[in-house]
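Note that one protein chain is taken out, while the other chains of the complex remain in position.
We just call them A and B in the order they show up, numbering each chain from 1.
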Amino acid sequence: MKSRRVVTAALLAVSSLLLTACGGDSGDSAGGPVTLTFQSLSDQPAAIAATTKIVDDWNKSHPDVQVKVVQAGWDGVYDKLITQFNANSAPDIIHYEAAGVVPFAADGYLADLTPYVSEQKRADIPKGVMDSVTVGGQVIAYPTELQSYVVFANRALLQKAGVTIPSGETMTWDQLREIAKVTTRDGAYGLGWGLSSPTAAFVALAPGFGGKYFEGTGRDAKAVVGTGELALPKLVDAMAQQDKSVLPVTLTQSGSKVLASFYAGQVAMTVQGSFQAANIAKDAPAGFDWVVLPPLAGPAGPAQAANPQTLSVNKDSAHVKEAAEFIDFFTSTENLAALNEADALIPPTTSAREALTAKLGSKNGWNAILSSGKHLTSAPYLFVDKYAQWKDTVATPAFQRFLGRELDADGLARALQDGWQTISR
Amino acid sequence: MRALARPAQYAALLLYILFLGFPLLWLISASVKSSRELNSLTVSLLPQQWHWENYVEALSRQGLVHSAWNSLVVALVATAVVVVIALPASYVLARLRGKVRAAGVGWILVSQVFPVVLVILPLFLILRTIGLADSLAGLTLVHVTYMLPFALWMLQGYVSAIPVELEEAGAVDGASRVTVLRTIVFPLLAPGIAATAMFSFVSSWNEFFFALVLLQSPENYTLPITLKMFIGGEGKVALGPLAAGAVLAAVPSIVFFTLLRRRLTSGLMAGAVKG
Partner (left out) sequence: MTTPTLAEKTKAAPQRRRGTLVRARRREAIALVMPSLIPILVLSVAPLVVALALAFTDARLVRNPDYEFVGLDNFGRLAGNSFFWDSLRIGLIWTVGVTVLQLAASMGLALLLNSGLRLQGLTRVLALVPWAMPPVVVAIMWQMIYSANGGPLNAFLGSLGLPDDTNWLGDFATALPAVILVGVWVGMPQTTVTLLAGLQQIPAELHEAASMDGAGAWRRFTAVTWPSLRPIVTSITSLNFIWNFNSFSLVYVLTEGGPGGRTMVPILFTYLEAFKNRNIGYAAAMGVVLVIVIVLLLAIYLRSQFRDDRTERRG
């Protein structure tokens, strides 16, 4: 008995030793130039080039603080980061996204960048976007790139159905429904929406209907599913089942896959991430005439949840100040404009967005997409522990069953809330 | 009856080959299609337009060739080490009776069931303590360790299938144990060894998770890591270049299979019959 207890104690001692007692070794403080590692996730060749150029510019003008880019893949980076942090071998500067880094910040791994954010920069970033990278009053990351959900439309099909292309500041979801109804003719459907992983879209678009999905933050958060949250799933269901204006197969496909139906003229419109504009320009058949419709607005306005890509600093870095200075340089108006152009994304700072609009505003779609960036705001789900688990094990199956008519709206609400109860217990 | 059997066998074989080979064929087809064609609803095995640029783009991606070299080194060394150290141990395991064998087999099973995500952190820390984190040597060692249970398990199965009487016959002839092993047991095991080597090579060549977590520097990345970088955020997949990279990545495995095929198939029982 006794020996067993001793063994257990020894095991725990060993494991805690292994897990805690590993000194950081990123410091080379004894004079000489400082080297910072920057783990970048840029995946498009153009974005990799833009990142390299920014880093080269910095290295040229800062001989004392050299930045070394470590290219990593977006897919699987979370697993890599969590191991790096726990083994105390994380890079100094970390590229990721708000929803991904907030948990790390909550667990104490990220440096507080609040003192390094200049007044000017703070004024340049819309408050909603700034909030999405602020945890417990501390700025834990700089936003670098954003996306929104927009409606791409086939101009020829809309005109054939006698629809005038909406051109206001925003358009309502009811308008979208009407156009979808009218354009459902001659074997084509009005709308294609890739909802195979529905949670991201439903949660991001909920603010337009006053939906929040969560109340409270961290471990005390509660899932709330009421009218505002259910409005959008119900609307999609009504369009698919009553109006029959949604190509059914698209509801089980990824957004990229739906584009094939869009190019083939099987659907007149499609809801997509804004970055798809670049793919459409590249992949659509010659002569395909497309347009981006104005931002969608619900009863609560055109707001969408922002989940920006971010740059953060490892709290255990020996050179937090220098790293923060590099990030500040990285997020200059000129650099953000170049990077977002390469990735076909929306710059988070007003100045960079204006610069990009000036440069690309005449190019198809960019104007509408860039202006949709104004409506991006922070959302409660970013700050909820176990959101990832809720999304994968509760919300996604429940939404899929709802869209597949296995659950009604009440059943969906119950599944979402009860599921949260089960996993947060 | 007999006359019918052969054509039926060929038909069945053809179906198998179609089932097993078609995805590779489709991959090759995707590797020569343009992004426009891949993102359309047209279904065709042959591309409308041959788009070799995918290969150019794949090869020009950072480090594809270098990481393929890393993968090749790791896979070959790991395979050799696994076979050399698993062979004697599996023999002992198969010929042992009782508790030791049960413990060995039990361990092999448990080590394969426990989710790797739970083991990866302690493993990382141990590797760093012995100075092998973020190195190809460390990754090779990890691959060896995690392929060993399988190699042991399979090889001991093959050893069990060799009748003990054969060995005893050798021993009666006055041959030493080592000689018996070398001249009777190991040759009989050749197909099993070939199968184990193929498995080890492929597992190491394709292994992703350990490589992802253990390797920090891009110059150490292995091929699966580099290929995964074709898949970006938001599900943005550079499908054409990815397919091209994957086709290139398949070549070494196929060469390795072809080389080992003879080992796998030669009638090695002949050796025993002659002896």
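Just so we're on the same page, a residue touches a chain if its C-beta (ideal position, glycine included) is under 8 Å from a C-beta of that chain, and two chains touch if they have at least 3 such contacts.
What you see is a predicted model; the values in this text were computed from it and never measured.
Novice: Quick one: say which of A:68, A:181, A:244 or A:257 touches the chain that got left out.
Specialist: Of the candidates A:68, A:181, A:244 or A:257, A:257 is in touch with the missing chain.
Novice: Among A:68, A:160, A:315 or A:374, which residue is in contact with the omitted chain in the full complex?
Specialist: Missing-chain contact among the listed residues: A:315.
Novice: If you put the missing chain back, which residues of subunit B would it touch?
Specialist: 5-6, 9-10, 12-13, 16-17, 19-24, 26-27, 30, 40-43, 45, 84-86, 88-89, 91-93, 96, 106-107, 109-123, 126-127, 130, 141-142, 144-146, 148-150, 152-154, 156-158, 160-162, 177, 188, 191-192, 194-195, 198-199, 202, 206, 208-209, 223-224, 227-228, 231, 237, 239, 242-243, 246, 249-250, 253-254, 257-258, 261, 264-265, 267-269, 272-273
Novice: For subunit A, which residues lie in contact with the unshown chain of the complex?
Specialist: Answer for subunit A: residues 8, 11-12, 14-16, 18-20, 78-79, 82, 85-86, 103, 107-109, 196-197, 249, 251-253, 257, 260-261, 266, 315, 385-386, 388-389, 392-394, 396-398, 400-401, 404, 406, 419, 422-423, 425 touch the chain left out.
Everything below uses one rule, namely that only the chains that are shown with their structure count from here on.
Novice: Averaging only over C-alpha atoms, locate the centres of subunit A and subunit B and give their separation in whole Å.
Specialist: 37
Novice: For the complex, give me every residue of subunit B touching subunit A.
Specialist: Listed in rising order, the residues of subunit B that touch subunit A are 35-36, 39-41, 57, 61-62, 117, 120-122, 124-126, 128, 133-134, 208-209, 212-213, 216-218, 225, 228-238.
Novice: Going by the contact rule at the top, pick out the subunit A residues touching subunit B in the complex.
Specialist: 15, 18-19, 22, 41, 43-45, 48, 70-76, 79-80, 83-84, 86-87, 89, 97, 147, 254-256, 259-261, 263-264, 266, 273, 275, 279, 282-285, 309
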